[in-house]
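Some chains have been omitted; the remaining ones sit where they do in the full complex.
To keep things simple, chains are lettered A and B as they appear, and every chain counts its residues starting from 1.
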């Protein structure tokens, strides 16, 4: 399906503040970015770099006063994410080098504390895809979705203690469980068509059967319509904006995702 | 100034053909990409990767038949490129690691053959920016601009023998001369506002005084309006499209660059 996404964030900046943004999506196996639009108002110099996960990041200094960041994109994405029951566990020695970092514990995914729990959840299952699916199912059934959480991310240990959370929390706990049984897992932040209420979304991918598969336990019935913006180990890596100095949150934020007709060449 | 660029290429593909494209510009110190649009017709799966120079590249298989690639962008770029007479030569031991590759000879820039010539052209000058400026001036005065060259790039040695060439040829010879006196130099391919006749353009950057400066000897009087698409050692690295198998050239290609008003947030 073709989607048009937009993200509109307004800030009141008390003093000039450095930001690191993650505004530009990448085209890949699972999505094709046909158009992008960025507005910064007021306009400021931007320096772009590629972070260690391959995300395109933008550095800038937000000036004092009202600061607006607006992005819009037209993206083709799968109607339904790939599923592959039975896809096997990849032995560590056959994992690509680039997947290894997604095996390690990270700030919000203390995978070193979850081996026993993950072993119980996946008992008796074929190693690989089926284990991750069981973790996803367990999360759906055991963790209550509770919107409007804190601005500060919770870690997998905290989420497991609370037994409730938002999409980010489901992803953190799912990732920690996967890694604890040696399945590489990473966090994705982006858009999801049909999400209600509409907002930025977070989910996870796990590496089984020789590729990354999408999993999302956060109480949604969507089969597809995912648009990835950034990839990382957990929420610490994939903030849409990272800002330094006194905390600054958007005074307003508006996200839209709408299905559209295919983008057409005006000259064709 | 704000520019809208477009590139429209039509191919007649005899058999399915792998392409590597360089469609997506980067935002950086010298330009800000406010919007991008890509159309591939027919639509095909695209895989994006970052090459060793930091360019965003797209891999795809063009299907047999008519294949169209259209890109459009709105970009803010400098009215006038920075100049810094007197900017000093950077001693090799203070060059950043990332600049070192631009010191080596490459396919079309046989810098190992030009030391004597470059030494003569820059005799008596302050090492650094002034040397590069002298090379640019020498190219303007000595090499005749002659449009409509071959599809196959010539190397600096060949250009120097011919004493004529197109923008790409000027850049290759200029780069070879700079590198031969230990000044890192790289090729840039992109758009130039006001170019006549309008086409894709190529120019060079040299690393002096601790940063990259733009130089362009190709017979144009433009002071600014440059939009970079890709960076590399020479034309072998920065093809807008690389295609494998039987050679396929666009049956038609149209480039436009127009000055526009600043891109505005529709919601602002």
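The criterion applied here is as follows: a residue touches a chain if its C-beta (ideal position, glycine included) is under 8 Å from a C-beta of that chain, and two chains touch if they have at least 3 such contacts.
Since this is a predicted model, take the numbers as computed values, not measurements.
Student: May I ask how many copies the whole complex comprises, since the file places only 2 of them?
Tutor: Altogether, the complex is made of 4 copies.
The working rule: only the chains that are shown with their structure count from here on.
Student: Distance from the CA centroid of chain A to that of chain B, rounded to the nearest Å?
Tutor: One centre to the other, that is 35 Å.
Student: Under the touch definition given earlier, write down the residues of chain A that touch chain B in their complex.
Tutor: Listed in rising order, the residues of chain A that touch chain B are 8, 26-29, 32-39, 41, 43, 45-48, 50, 54, 56, 58, 68, 70, 76, 254, 262-265, 267-268.
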